[in-house]
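With one protein chain removed, the remaining protein chains of the complex are shown where they sit.
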Amino acid sequence: MAPGLAGGDGRLMLEIKGLGKTYGAGDKLTNAIADVSFSVGDGEFVCVVGPSGCGKTTLLKCAAGLLRPTRGEVLLRGRRVTAPPEELALVFQEYSRSLMPWASVRNNVRLPLRHKKLSAGERTRLVEESLDAVGLTRFIDHFPWQLSGGMQQRVAIARALAYQPSVLLMDEPFASVDAQTRSDLEDLTLRVREEYGITILFVTHDIDESIYLGDRVVVLTHSPTHVKEIVGVGLPRPRDQIATKELPEFAHLRAHVYRLIKREQEAPQSLVPA
Amino acid sequence: MNRRGYEALAVGAEIAVPVALLAAWQLWTVHAGSQYFPRLSTIVVEFRHMWLFSQFGEHVVPSLERIGLGFAIAVVVGIALGIPLGLSRWARLWAMPHIEYWRAMPPPALLPISVVLLHSIGNVQKVSFIAFFCLFPVLLNTIDGVRGIDPTLLDTARSYGLRGFDRIRRIILPAALPQIAAGMRNSLSLAVIMMVLSEYFSSTSGVGYVLLISKNTFQLAPMWAAILLIGLLGYLLNLLFILAERRLLAWHRGWRAATAG
Partner (left out) sequence: MLSVAGALALWEVVSRTGLISQTDLPAMSTTFQKLWSLMQGGDFWAAFARTVRGWALGLAVATALAVPIGIFLGSNDFANRAFRVPIEFLRPIPSAALIPLLFLTLGTTLKSEVFLAAFGAFWPLLIQTIYGVRDVDPLAVDTGRSFRLGRFERLYRITLPSSVPYIATGLRISSTVSLILAFTAELFMGVPGLGQKVNFAQAYGLEDELFAYAVATGFLGLAIHLAMSALERRALRWHPSQRTGTA
């Protein structure tokens, strides 16, 4: 039973079934992911953590339809994902490389809306609203490279929001920003989730972050990667950077996940898929 | 010597050196009295007489037309071919042997052939010749520019469902543009050279033609005036291009400055 499903009627939004991804052939065969299965309910916030190099990014790219899995499948609302689906938006870790340097912030956020059947007025409204939601209205006509790292990531988030996805995939989005900015962005993500009711799949290597943000935390093993455990996070919402992290429950969960990962990092790597 | 003193001296030199060189040129030609090297003053007079503006329409305009047309065709074809080639490894496998051979071919070797194949020495022959060889810098730079696009940008485009022509117009072309512009700049200076060569070889008008005629009729001052004009043309066209590039690619400079840290 998956505790802590927020909103929705318990429907499954995203299902990852037996996902496996292998690169190369013969001697150079790399088993990026062996067998990963879990699901994300409508409106849930699920975090994915694991030791470095366990294929978290590969997992997300398969879920986003950017990579074809070697085994298994990804279902979005029961339909197979073979190409980037329209209801899904992806926020990359390297935000600066995912924004177009020749366009203003406004046009960067506007671009994905181009082929959606909307009137120009509606597009403008969406762009302005999402930039307002991330607090960047003042910089709407700046260029991305004129902004700081944290602000650029906010532009990327605004862009994903304006796209009005049902599911948001985030690949270690706050790994490259400083700690203060990271807390601000974490809270921003939570606020946005409340406001827009989106389902979020969030990959991170930061254990504290995963517990702070998530309803559930999927812990992966090292290569050959599969799901070690899915930890339910029963902490009350709305979350708070100070109050929530003061709770004893937070410390327990944190320690639990930490131990799981530590055991993974120390265990010998097996070459045979489990 | 302090900073300001040095700066003043440097600026002084920047002005003095060219002036001194020109003065030396004048003095030497006066002294040498060679018919092959008329006085600089004579050349300047001849320059003004010919190009401003009596023979301007007759010769300079056709030359500029040929450069303009040849360059434009080269750019359009170069980009149109370069983008698909940049995107498809398979296509490159097929095309590269041909491209490598033709880009290494010395253009003058094809001058007689172009006349023979096209049966004429008119504008079509010249523009085709110019366009053909100016194609390669643009083509090669477009291919490199497209190949060098950050994969994250391409992934982003894909994840937002941007495909086909839309993707090319909105992401690929702007991203590769800085590199394409570098190729275009090379192409432009190449166009001037090709124009001179093709007009010198076989033409009835144009600056290159004037060069040929003045040699045949042993008129040195007009010949030098033509040489000067050609140099000036190359310089001005290059300058114009750089100015245009600066405006269109202002974002690129800002971006490089920011990412350089």
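Structural remarks
As written, the chain order gives the labels A and B, with residue 1 at the start of each chain.
Operating definition for what follows: contacts are C-beta pairs under 8 Å (C-beta built on N, C-alpha and C of every residue); 3 or more make two chains touch, one makes a residue touch a chain.
Computed from a predicted structure; not experimentally measured.
Note that the undisplayed chain, when the full complex is considered, contacts B. The chain omitted from view is touched by exactly one of B:95, B:173 or B:249, namely B:95.
Contact between chain B and the unshown chain involves residues 6, 9-10, 13-14, 16-18, 21, 36, 93-95, 97-98, 100-113, 115-117, 119, 189, 192-193, 196-197, 200-201, 208, 211-212, 214-215, 218, 220, 223-224, 226-227, 230-231, 234-235, 238.
Definition applied: only the chains that are shown with their structure count from here on.
Note on chain placement: the centre of chain A and the centre of chain B lie 49 Å apart, centres being C-alpha means.
Of all residues in chain B, only 150, 152-153, 155-156, 158-162, 166, 170-171, 174-175, 177, 251-252, 254-255, 258-259 touch chain A in the complex they form.
The part of chain A that touches chain B in the complex is made up of residues 61, 64-66, 84, 86, 88-90, 92, 94, 96-98, 100-103, 111-112, 114-115, 143, 145-146, 163.
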